[in-house]
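Just below is one structure, and these are the notes that go with it.
Every protein chain but one is kept in place in this view of the complex.
Let's turn to subunit A:
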Amino acid sequence: MGLTATGLSVSRAGRVLVDGVDARFASGRITAILGPNGAGKSTLLKALAGLLPASAGGVSLDGQPIGAMTPRERARRIGYLPQDGTVHWNLMVRDLVALGRMPHRSPYAAPSAHDEQAVEQALDATDTTHLADRPVLTLSGGERARVLLARVLAGRPDWLLVDEPLASLDPAYQLDVLARLRAAGQAGAGVVLVLHDLSLALRTADAALLLAGGKVLAAGSADTVLTPQTIAQAYGVEVEVGRTAGGIPYVLSSERL
């Protein structure tokens, strides 16, 4: 059960980007996909979301191959938030967030009370209610990142597949967004996150999948995966892994190997 990759490989233009990945993601937990630039993290996440075809192996959701689901059925169950944050038109924030309801509603009928409630809650959860009537291109980078997160939350999917959601956020909103994703996990959703910040990964994720060169280097609970040895192997840096006096884990890179 859950979201499962079995022998999953993805090739693009003759290059193998994800190479024979076996992984199981569980509902109600946060799993961080980690690894250096070019390790295949975003490609793996897109393949898990059913947006890239597998060249070998495959992805299944609760035992059903993801390719056998209709796009709408898949969209209801899996929410995907890409890294780039593209918005091509100057949409109103509320309209943008309401796009998250698209898999659930008939496009030519007015949104139901349930749809509107989901949008309001998503705005509230990301602290963007006050931005609802603003055009999106007038927002700061951090505001836009939160609005885009609200869009994926508004769909209330069983699975949240989120690619580097913290990139343009200052530390306070990084913690807010992680708290929001944790709350979604506690409410039963499976959360799969691509992260670059190893300290935040240790602090937030229940499980971790460390990739290098498209292959799984280590998988398991976050603190067993993120050891100085595996980090050195994957990233080529020497690190100190420790805890603050208050018990908060951190990873500090000291030297390039």
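In this section, a residue touches a chain if its C-beta (ideal position, glycine included) is under 8 Å from a C-beta of that chain, and two chains touch if they have at least 3 such contacts; residues count from 1.
To be clear about the criterion, contacts and distances are computed from a predicted model.
Its record in UniProt calls the unshown chain "Iron complex transport system permease protein", which is the match among "Homoserine O-succinyltransferase", "Anaerobic dimethyl sulfoxide reductase chain C", "MaoC-like domain-containing protein" or "Iron complex transport system permease protein". Considering the full assembly, A:79 is the residue among A:79, A:185, A:214 or A:249 that touches the omitted chain. From the options A:16, A:56 or A:87, the residue with contact to the chain not on display is A:87. Annotation for subunit A: contacts to the undisplayed chain at residues 46, 49, 51, 70-72, 74-76, 78-82, 84, 86-92, 95-96, 99-100, 102-103, 107, 135, 137, 148, 151, 155.
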